[in-house]
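The complex appears here minus one protein chain, its other protein chains still in place.
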Amino acid sequence: MHSPNSGMQFVPGKIVRNEAHGEIFYRLEVSVPAPMEFVPGQFAMVSGWPGNDPLLPRPLALFHSRSVPKGKHTVEFVYKVVGRGTALLSGMHPGEPLAMTMPLGRGFDLGKGGRMYWLVGGGVGFSSVFPAAAALAWKKADFEIFLGSRTRRHLPPKELTPVGPAPGLVHLCTEDGTAGYFGRVTDAVRERIKSLTIASASRLTILACGPREMLKDLAQAAEACGAQMQAALENHMACGFGVCWGCVVALRDGEGTAHRRVCKEGPVFDAREVVW
Amino acid sequence: MHSPNSGMQFVPGKIVRNEAHGEIFYRLEVSVPAPMEFVPGQFAMVSGWPGNDPLLPRPLALFHSRSVPKGKHTVEFVYKVVGRGTALLSGMHPGEPLAMTMPLGRGFDLGKGGRMYWLVGGGVGFSSVFPAAAALAWKKADFEIFLGSRTRRHLPPKELTPVGPAPGLVHLCTEDGTAGYFGRVTDAVRERIKSLTIASASRLTILACGPREMLKDLAQAAEACGAQMQAALENHMACGFGVCWGCVVALRDGEGTAHRRVCKEGPVFDAREVVW
Amino acid sequence: MKPDLSVSLGSLRVKNPVMSASGTFGYGLEFSPFFDISRLGAIVVKGLSLEPSKGNPPGRIVETASGMLNAIGLQNIGVERFVADVVPRLEDAGATYVANIYGRTPEEYEEVARRVSSIRSLAAIEVNASCPNVKEGGMAFGATPEGVSRLTARVRQSTDKPVWVKLSPNVSDIGTIASAAAGAGADAVSLINTLVGMAVDHRTRRPKLSNVTGGLSGPAIKPVALRMVWEVCRRVSIPVIGIGGIQTAADALEFLLVGASAVQVGTANFRNPMACIEILEGIEAFLREERLTGISEYRGTLSR
Partner (left out) sequence: MKPDLSVSLGSLRVKNPVMSASGTFGYGLEFSPFFDISRLGAIVVKGLSLEPSKGNPPGRIVETASGMLNAIGLQNIGVERFVADVVPRLEDAGATYVANIYGRTPEEYEEVARRVSSIRSLAAIEVNASCPNVKEGGMAFGATPEGVSRLTARVRQSTDKPVWVKLSPNVSDIGTIASAAAGAGADAVSLINTLVGMAVDHRTRRPKLSNVTGGLSGPAIKPVALRMVWEVCRRVSIPVIGIGGIQTAADALEFLLVGASAVQVGTANFRNPMACIEILEGIEAFLREERLTGISEYRGTLSR
């Protein structure tokens, strides 16, 4: 996985906008002192709500960064309110300060030419999948996007599409059939794998972010057909930059397993290394 | 002091407005399920910001309550940002919920006819003095208002005047002389006392709210001229309704002193009882 | 079906496991404007001493991160006025109530226990075994197994009421201390009391409390309280009453889950005087949701 962690900084920012999009997502744009480069899949630890409760910063995938030549530099996040931290975040307003440590972790490896990429985002997982799509589009790589959610209204709203020259083929999947494929996104992927030749399956790399069950299922599907897969994992984090050792997961290491930090060696791991 | 504590309730409210007025004050209006009656000087314990830090509710004097026959009932507060709790409060927005326990404590005793009242507010202390002025105006009582602050811009802005048929005579005092009397409000009061006859001094009741030093100074002045004085004290509070015993002050009790709760036996005390 | 909320604390059966913690609920009556106080499993009243006490000088409370320090110093009306003035009104209110007692010496504890024992309607006596100002070499009774054992035995023999011993968390081994209380005849242990803490003003260079140190309570201490309750539940067979930072039904359920038979709600009453009732209703709603017939089906079911 690609690792440009050297540029990590503690950045004081100011909220430019923080608005609800669709039913469950918020888009947060924060102005920062200098342009922020990142690899899709990398993230920031975000804090700034008043008081010490919740205490810890929250990890959010870097969704987009904008840099107007002589103007403002901003970074963008897309998030879903699931608990107190994200609820507090959603209550913050333009002009308020926000601190970010970023860019963090290892993002997706988009390096190899000649491969075919399937980008799979479950739920808010599209927040790290779209930046990958944008990057692949710039590279004119061969890619398709699969987006899964419970229902239509939980799919990413139109205005949050990946930025890039070519949108890529997008497959929508809803568990209740209210939009696109009727069923789980993993089933959609499995069905499409069936139509692949063995040769093209061996060219396939799945880049996925979403619930653990989804990732596990995809990893099995990828393994079975000889495709590669990079999975963006999640875990509770205290620091986000590798010093607390709180975010480890067990990864295969020779015969046994080793504890690897999601924030440092991840969040993107080769799916075969993960102990699902 | 007047004590209608029986009506005390835990009231869920919703912010109607929360705006800066002048340089340092905020006015907060909260809609409540039922009309709220209070005695000037009574207060509410206010909470509702997210998280447990700060943990405790904050005491704010009831500034005004409004009740439109078939419409909304609201209560109003005026506050100054001095620390984390009030800072959090100032960041809250219309539509957000706010919880209040109210009305609390004993307010000013405005009961006796034929007396002359001087209402003295230092700093944000006007927030309990103005409701008293409004009540006195309705009763057509004889009263004057003294307002003190460090500088002109820290005086209560025009739009926050007491509501009532007659505004009463208002003496502004600033320590830097940028408005009204050049000096401390206590000096203005002392000077004016000098011009009183002994007979009218004995008819005088001072109602005061402000910094402890101001109250102490006024209490001495009142004592010296035979006037009465009711002082609204402040203290750190945990509950505000008399159960934690955290907010006590030492009051004269026969030969010795006794601990009295500012939230329950106060906040308004006879100035002669206070151990200054 | 309505889940059965009642719980047994030894010989005492209470209608539900939600109680108010001593010192945070006055004498109970103060909450009557907010709700019917007879709905609570029990009200534990403000700590009672033999004589009325003025408590500590002002500078009694300080807010801390997600918590507060108090050094009230047990200001209270004394046992006599409690019996004469408060008890009849608690009886009128139909409340189940418990006397939290405290003494400067074991003799005083015994004497207070004896006096409240004569109250027919009193449900139990809770012994505050974590008072900092006692004989025994300046150390709290509550800090050693021997101290707790002696104090418990002494109160035990002077009353027929159920005796709950309230333990201090400021100890190396809470399990051994709880065992000592159980061994000496306690009907239940309640824990935790406050953690000893301190706050100073770095500018004025003074302590913020007149007493210098105070007791830390509130959500900040919940993880410590929960651990101690869990530890004690595995050590003793008498009922354990869980206390410390409980603000919501979820918090209360956590204590029941690790084995507590009941809970007490303290500091939460200050911010939200309806806290006890909201917790009670929340527990009931949870049991319904999970289709449990009662507390006993949930209590102590933590798995690993």
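The letters A, B and C name the chains in turn, as written, and every chain counts its residues from 1.
The rule we apply is simple: a contact is a pair of C-beta atoms (placed from the backbone, for glycine too) under 8 Å apart; a residue touches a chain by one contact, two chains touch by 3 or more.
Please read these numbers as outputs of a predicted model, since none were measured by experiment.
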Options C:101, C:116, C:258 or C:275, residue touching the unrepresented chain: C:258
Where the unshown chain meets chain C, residue by residue: 64-67, 69, 139, 143-144, 170-173, 195-200, 202, 205-207, 212-213, 216, 218-224, 226-227, 230, 245, 250, 253-254, 257-258, 286, 301-304
Contact set of chain A toward the excluded chain (per top definition): 6-10, 45, 47, 51-57, 99, 101, 235-250, 258-259
On chain B, residues whose C-beta touches the chain left out of the figure: 52-53
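Heads up, the rule we're going with is that only the chains that are shown with their structure count from here on.
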Chain B and chain C, separation of their C-alpha mean positions in angstrom: 36
In chain B, residues with contacts to at least two other chains: 51-54
Where chain C touches two or more other chains, by residue: 65-66, 219
